[in-house]
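Excerpt of the complex: some chains, original placement.
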Amino acid sequence: MERPWYLRPPLSVLFDLDRLGRLRPWDVDVAFLLSLFLNEMEKRREVDFRASGVALDSSASIHLMKSRLLLKLEEPPREVEPVTDFVPPPLILPIRYELTTTTIQHLLSALDEALRGERLLAARPPSKPMLPPPPEAIPPITAYLLEVEKLISWLYERMLRLVGGDASKKSLMTFSKLVEGLRRIEKVRAFIALLFMAQRGIVELWQDENTENIFIILKGGLKGR
Amino acid sequence: MKAATTGTPEEKRAHKPPETEEEKSRNLALIEAALYVAGRPLDLKTLGSIIGIRSKRKTRRLARELMREYRKRNTALEILELEDERFVLQLKPVYSPKVRRLAVRPLLTPGPLKTLAYIAYRQPVLQKQVAEVRGSQAYSHIKHLREMGLIEYDKSSETKILKTTSYFADYFGLSHNLTKMKRQLRRIFKDVSGSGKKE
């Protein structure tokens, strides 16, 4: 049988769990691999939910490994300097109306094919879950969460100092203010903690698209305080 | 000239000194630009937003003036006022057979077109269902179709429910009424697939 296309490099790293345990997570560009994977699947017009699941699982593991290393204060490697070359200014497209060739007949034959897909989906027997067990490379989840708790407490103290010790006033602050003076690695950790706090409803976040600043509203105290 | 009175902003606007010739010709050109670029019927609100005039009456007057100008010019293009106060710039149908062959590009490539057809037929339909039937690429299709103004999310719902827009109806010459449109689609679809001929 032919080897599935996704078992070839560079995608194979997502499907080789042994290798996943041995590699340096910094060497894997998860975003790039996933978009490559999606593009390839789209090009081939075949959807493999099982492979997608494994890819997603591996990506999550790699992300977790990265977060874990960050919490341990390991500096990520310096970013590779981008190659510089003269990039001309963007070409501005002239606007022209253009009559398109798509008619309702095209729409209907497309519909015919789409409905065939729907019938196939209904007829397909549910496949058994075949996900491999999670790789050993993932740090134990409880230890990870404990680290996160510590991190949240640390960041919460910082926030309180910033709002003058009173969390009841629904105080507003910006992320840049919150992490002012911190080292790069600490800023990253603060951001991770912030996401956990938002998920627990301790803070509310929103981002201004123009300035890219993140605004934080402290909504109340940590539970149990 | 109208006497100055007090009143709502709308009224105040109406009593501003009449626009200069220069303003007017700029506004006419902007309406023409909007209709040309859109290539589909635009309502008075949209046209007004382009020229920065909130009064529908004033916008309508300008659009009608442009329409008359086109009629006078005796050209291949015409501006029509539709029943629902929308205006459209289009090729006069009489020229269509002669130049139709110059149109070479489809509105959409086959993948997104299939996704669009499915949404139109099953609408209002859960985005999740579309993705199940059309595969994971459906999400990028949906993004593209939304950017093109062919589909939109149902604003009344928390979950992501998709439906087609009035632009979709205009493009394919279908009813703006959803129930009617689906009936039309079903009828034509039956005619086509019933005849056993497919491209």
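Letters are used for the chains, namely A and B, taken in the order the chains are written, and counting of residues starts over at 1 for each.
The definition used in the following text is that a contact is a pair of C-beta atoms (placed from the backbone, for glycine too) under 8 Å apart; a residue touches a chain by one contact, two chains touch by 3 or more.
Keep in mind the model is a prediction, meaning the values are calculated, not measured.
Copy numbers of the protein chains across the entire complex in this file follow the formula A x1, B x2, with one of each shown.
Rule of thumb we're sticking to: only the chains that are shown with their structure count from here on.
As a whole-number value, the distance joining the C-alpha centres of subunit A and subunit B reads 36 Å.
The part of subunit A that touches subunit B in the complex is made up of residues 38, 41-42, 45, 47, 52, 95, 97-115, 117-118, 121. Interface of subunit B with subunit A (complex): residues 36-37, 39, 91, 100, 102-108, 110-111, 113-118, 120-121, 132-137, 140, 172-174, 185, 188-189, 192-193, 198-199.
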